[in-house]
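All remarks here apply to the structure that follows.
Missing here: one protein chain of the complex. Every other protein chain is in place.
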């Protein structure tokens, strides 16, 4: 029999419920494509210590709920997750909070000779970044986070890295013109006093935040990836007043100028090799002045952001 | 000492040489981003049976050659691989052929407030499909293949699957309106008598083939994924006269209509779950009449296509 | 010019430095194979707001330091990371803490006819789980965490799931004999007052914790995966007194009994299909009584554990 140790923080649920919702009220269909995760927190001690499942809302039930709720439409991922949060915390006394997360994959209409503006019901999946949303609720508060993952960007010039400290282990030379490339993962937190927005507002905020960070990445002459990051975060806060904080995790995807001198060739910033590992990893938060810290919510994000 | 067994088919080289080439002759940069594999065939028996490396052009040398050749520009992946093929078979008597392969990743200019037509040197990587190229040479012949991988498409209606045979293990019901989704991997073979094209022609053929298969996927009312495939292949052959054959490997990415009746809800083709595995897998070739079969080249593709 | 927003939490460094260290002081070699990540915290504001790199110890320097430190040997991953933490916080005034992480991959000697006890310098990589270590330091405290990832286990009987609440979205039937399978990711925290252990002690603790959790998984008749988790955590705390807390993230890898009745076959717990997604996800912490909570350290783990 196990010793009577203490049960610490815990959460459980169903991960990666793959949901495609077709809006077909008109012949011009719309597609929502998501992977949804639902995790509950509350009083689940007896399940752990005694195997008593009386409080364990089955993860299968959580999955069913995702699909049933999709019957009424998905809207924005943020609003869909908020509906799930309200349902689970409202339906079971012992469920006091949880963590609901979504990844959303974008699709574009296929342009055809017959439908140059895009086909009514044929789509090609956009590659590029994934849109993310995360709702964290505990008894006191609900935090809405949104973001994107894997937005890969590159500057072929307009980036340098000089003036860093040199110690006994430093061999890197100053670089006054280098390729700067990264895969942006960003997550922003809506201010608590902004209240829940509607689906259209979340969608607009997503587009505005994405455009702002791309613009700032492109237009910033970069002295350090940290500087680009801070500029991108500032641009997001400029663009969307409801956002209190934005965090980034940005790997520095190193592009090395290939030394072609053994082959009697110069290489004026033209031929680069690309490494997978190791990579630089730059992570930081940019906060609106006076923003609440919301540390408890960030601790449940599952990574720096 | 090993018994004197026979050395069979063999090839060796360097795989996944990651190359980024920046064309910066004007302030409006262009970026070529590739993963290149070079493998040689010929007389390498002594390396296997005696560890005699006199014929073994080092894989490191093959990598260096890729980077050195990029100094003069990349062009289309097909033309770049042909240059490598000519070099290796022309430089070493005992190298009689080989297999040169590339994946190419596309980048778009970032539109900014200051440069709405796209920034001069800041780019965002397109997701979506990867462009592929493969040159196979043996003493007699050179085969140029091109294609794409992971072009993910979906029709939300306009697809059915009925009339299939029913045996003791059949439980699937007829479907007269289903989601049809697949991730297209395609590879086409240029006719031997088309000769090598120039870079612009390979690029145009790529765009034309891609557009043709998307159009055919969208516009075909699909009775079977096989039928869509054949239509897509025919469209490619219609669009690009230099192509002799096109092959597809198309997983049927199953979308299952969720049964919502336990929740007193109907589901008129709106809410779907998506499975990763198992998946249908449909693979076929469409050939121009009278096309040569080129079986030897396809055997080196590394898969159905 | 970016608005004067506030820089929030930030960390940066080099990720996934792949290091193989061969101990060859005797002909019977030993191999240490790790992926090491080093991230620094401290005063890096100027890099973000002004692009001033005077404080930015280059990530390349961090990589070099990893390799240089390996020259004196690796020892246990925990002790190797502690050496790095001491170095970086001791060498740069403005570096007040950081996060150093390792994954370690195990190798076994190849048994041969000539060396049935295992070859001196030929190894086969163990699959299975990865050993992990993480050292988190801030100005006040150093936390040592260790663990493993991807230890995949399965019980073919001795598991049930009954007595869970049923609501309008519940369709799952009670299961009184099911397959229970999971991929264990665990991380345990050494008590602050245990002080740093030596390499041998960390290695022994790892083996003891791993064995304890496997034993508890196997021997617990499982009424819920939560119950198995709690038993496994308790067993770890029983086995290693220096551990204050252990956390688990355990996906419930669903195995579904296939309905063979359409084929006039029964299926008495023998034939199962396996799903990838969605999956249950059970996450919890088991704490020794009176253990400090160390929330700040867990927040930097990068996930539940």
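Letters A, B and C mark the chains as written, and numbering starts fresh at 1 in each.
One rule holds for everything that comes next: a contact is a pair of C-beta atoms (placed from the backbone, for glycine too) under 8 Å apart; a residue touches a chain by one contact, two chains touch by 3 or more.
From a predicted model like this one, the values you see are computed outputs, not experimental measurements.
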{"item": "Residue of B:195, B:268 or B:303 in touch with the missing chain, whole complex considered", "value": "B:303"}
{"item": "Chain not shown, touching residues in chain A", "value": "168-169, 171, 262-263, 275-277"}
{"item": "Residues from chain B at the interface with the omitted partner, ascending", "value": "2-18, 35, 37, 39, 44, 47-61, 63-65, 68, 91-92, 161-165, 167, 169-172, 216, 222-224, 226-227, 229-231, 233-235, 237-238, 245, 247, 251-252, 277-289, 291, 293, 295, 298-299, 302-304"}
{"item": "Positions on chain C contacted by the hidden chain, ascending", "value": "17-24, 29, 31, 33, 64, 67-68, 70-71, 107, 110-115, 119, 121-129, 151-158, 179, 214-215, 217-219, 255, 258, 260, 262-263, 265, 267-276"}
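We adopt the following convention: only the chains that are shown with their structure count from here on.
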{"item": "Taking each chain's C-alpha mean as its centre, the one farthest from chain C", "value": "B"}
{"item": "Length of the line joining the C-alpha centres of chain A and chain C, rounded to whole Å", "value": "23"}
{"item": "Chain B-chain C separation of Cα centroids, rounded to whole Å", "value": "37"}
{"item": "Approximate Å spacing (C-alpha centroids) for the pair chain A, chain B", "value": "30"}
{"item": "Residues of chain C whose C-beta touches two or more other chains", "value": "169, 171, 277"}
